[in-house]
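Let me give you the structure first, and then I'll get to my questions.
A single protein chain has been removed from this complex, and every other one stays in its place.
The first chain written gets the first letter, and so on, giving A and B; residue counts start at 1 in each chain.
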Amino acid sequence: MLTLRNVSAGYGAFQALFDVSLEVHAGEAIAVIGPNGAGKTSLLRAISKVIDVTAGEIEMEGVPLSGVPPHKVIELGIAHVPEHRRLFPGLTVEENLKMGAYLPSARHLFRERLAYAYELFPRMKERRNQLAGTLSGGEQQMCAIGRGLMSGPKILLLDEPSAGLAPVIVQQVLDLVRRIREEGYTVLIVEQNIQQVLRVVDRAYLLDVGRIRMSGPAAELLENEDVRRAYVGL
Amino acid sequence: MEFSITDPFLWETVIQGLLFGGVLALLSLGLNLVFGVIDVVWICYAEVVMIAMYSVWWFHVVLGLPLLVAMAGGIGVGAVLGTILHYVVIRPILDTPPINQLLVTGGVLFFLQGAATLVFSVDFRTLGVSLGSVSVGDMFFPWNRIAAFVTSLVTVAAIWLFLKRTYLGAAIRAISMDREVMPLMGVNPARIYLLTSALGGALAGLAACLLALLYDIHPAIGLSFGPLTFMVCVLGGLGNMFGGFVAAFIFAQFIALGGYYTEVEWGYVIAFAFFIVMMFVRPQGILGARN
Partner (left out) sequence: MIGANANLGLKLAGLVGLLFVPFLASDDYVLHIAISMLLWGFIYTGWSVMGRFGLTSLGHGAFVGIGAYVVTMLWNQAGISPWIGIPVATLLAVMVGLAIGYPCFRYRITGHYFALVTLALAEVARLLIVALRDVTGGSLGVTPDAVVGPDVPVSLAAIQFSSKAVWFYVVLGVWLVGLIVWRAVDRSMMRYGLEAASEEEDAAAALGVRVTRIKLVVTAISAAMAAVGGALYGQYQLYINPETVSGIAISLQIVFAAIAGGMHNQIGPTVGAFITIMLAESLRQIFGNQVHGLDVMIYGAMLVLFIIYMPRGVVGALAGRFVRRERHVPARPAPA
C-alpha cells in the first residue's frame, strides 16, 4: 500500500534520512524502531510532506506523493497522528475529533465515525466537552488517535505514541492500536519503545542515524542481538 | 418609564452610549478576528472601513442602486480589500518582526487615504438617508443608531455561531493554536488566512454600512475611530472577541457620559486615559488575550 524507495529527506541543509526503503502492505502493522535522533519522526514527516524529499519516491497505492501538497496527503488516505499528540488545547475533545473529519469526504460520515470513536474510547465520550488541553497524557493520545481515525484513513501513521506516558498507559495505548489493527486498519508506528511495540506489529524496520539497518518479522527483531545492542544505555 | 429624580437626558445619553457601543463592538470584531487568527494588527483597519463607506455611497448615491444592494456591495468591497491586503501586503512579511506588520499596514493607511482623496476629494459625502427617530418619553433615539446596535448584536451572535458550529469556524479557531499541524487534517493554512482576512474585511464593510448611516464620509475619517477601535480591542484582550465586545460598551459609555458632562473631546480624552491606566492595571486586557 505504502512504498518508500530510496528516500532521502531533510530540513534544508540538514539531512535526516539516507536512502530509506520500506513497504507497508494493506492490513499490516509495521513498526519503525530506533534510538533517539534516528530520524523516525522525519520519516513520517517526509510521508506527510511536512519536510522535503530530496531523493527517491514515496507512493501510496501506486500514486506518487511528489507534487502532492501537504494538505492533500490526507486525501490519499494517509492520516498522521503527530509526535506529542498536538491536539488543539483550546478546542474540546469533540471539536478536535471534528477537525479530524475536516475533509469534505469525511464530513457526512462524521456522526458515524464519532460514534465509532466513542465506542473505541469510552472515556473520550465522557470528556467530549472538555478542553483537550486539560486531558491527561494518555487521554490526549487516545484523542489524537481518534482524531486520526475520523478521516476514515487507509493507513494510520503513529509518531511515538508512547512518548511521555507511564508504562501502564503505554500498554493501554498499544492495546488500542492492536484493536484498531484488528478492525482492519493498516498502521505504521515509529517508536523508541521496542519491547512493547514489537509485540503489537507484524514486521519492523530498524532505523539508525537515518538509515535502515535491518528489517524482518517483529518476533525476530525482538530476539536480535544487534537490535538490543542499538539500545544499550537506553 | 419613570424618571423621577434622574435626569432623562442622562438616561438618553447612557442609552445612546449603549447604541454607540454596539457599533464599536462591530468595529472591533473584524480587527480581533484577524489578530486572533493571524496575529496581525491592521493599522489601516479604519481606512478599510472608510473605503467601504465610500463604496456604499458610490453604489447608492452615484449609481442609484437600492440602499440594501449598495450595502451588500460595501461588504463585498470590504471582503475583497481584506483579501488583497493579506495576500499582497501581509503575506510577505508574516514571519518577520511584528514591527513590520504595523509599518506595512501603516503604509496602506496612507495609501488608502491618498487614494480616497484623489478619487473622492476632501468634500464630505453623505449617504443622504434619514431614518427618523423614535421617542420614548422625553428621549429621542435615531433609528439609524438602533439599527446599528441591533445589527452588531446579530452579527456578533452570527460570528460566534459560525466559529463554534462550522468546520471552517473550527479550523479558524484551531489555526491560532497550532498552525503546523493543520495540513495533517487537510487544511491549507494559507487559505484559512485568506478567508479570515476576507471575513475581517467583510466585517469592516458591514461596520462601514452602519457608520455611513450615522456619519458623513471623508478621507481622514479613519483617524477618528481607528485609534479608538485599537483601544477597544486591546482593552478587551487583543484577539478576544468577547472581550472586545465588553470593552466596546465600556468605552462608549465613557465617551457618551464624558461628552454629556463636558465636551465631546474630553469624553475621548477620558476614555483614552482610562485605557492607558487599564493597561497598567491589567496589561492582558480586561478578559485576557487569546493566549
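By definition in this document, a residue touches a chain if its C-beta (ideal position, glycine included) is under 8 Å from a C-beta of that chain, and two chains touch if they have at least 3 such contacts.
Please read these numbers as outputs of a predicted model, since none were measured by experiment.
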Sole residue of B:11, B:111, B:141 or B:215 that reaches the chain not shown, by the stated touch rule: B:111
Option touching the unshown chain, where B:76, B:142, B:169 or B:189 are the choices: B:189
Those residues of subunit B which, in the complete complex, touch the missing chain: 35, 41, 43, 89, 92-100, 102-104, 106-119, 121-122, 179-180, 182-183, 188-190, 192-193, 219, 223, 226-227, 230-231, 234, 238, 263, 265-266, 268-269, 272-273, 275-276, 279-280, 283
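Methods note: only the chains that are shown with their structure count from here on.
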Subunit A and subunit B: spacing of chain centres that average the CA atoms, whole Å: 44
Subunit B partner contacts - residues on subunit A that touch it in the complex: 48-50, 69-75, 79-80, 82, 86, 88-91, 95, 98-103, 107, 147, 151
In the complex with subunit A, residue positions of subunit B that touch it: 167, 170-171, 173-174, 177-178, 180-189
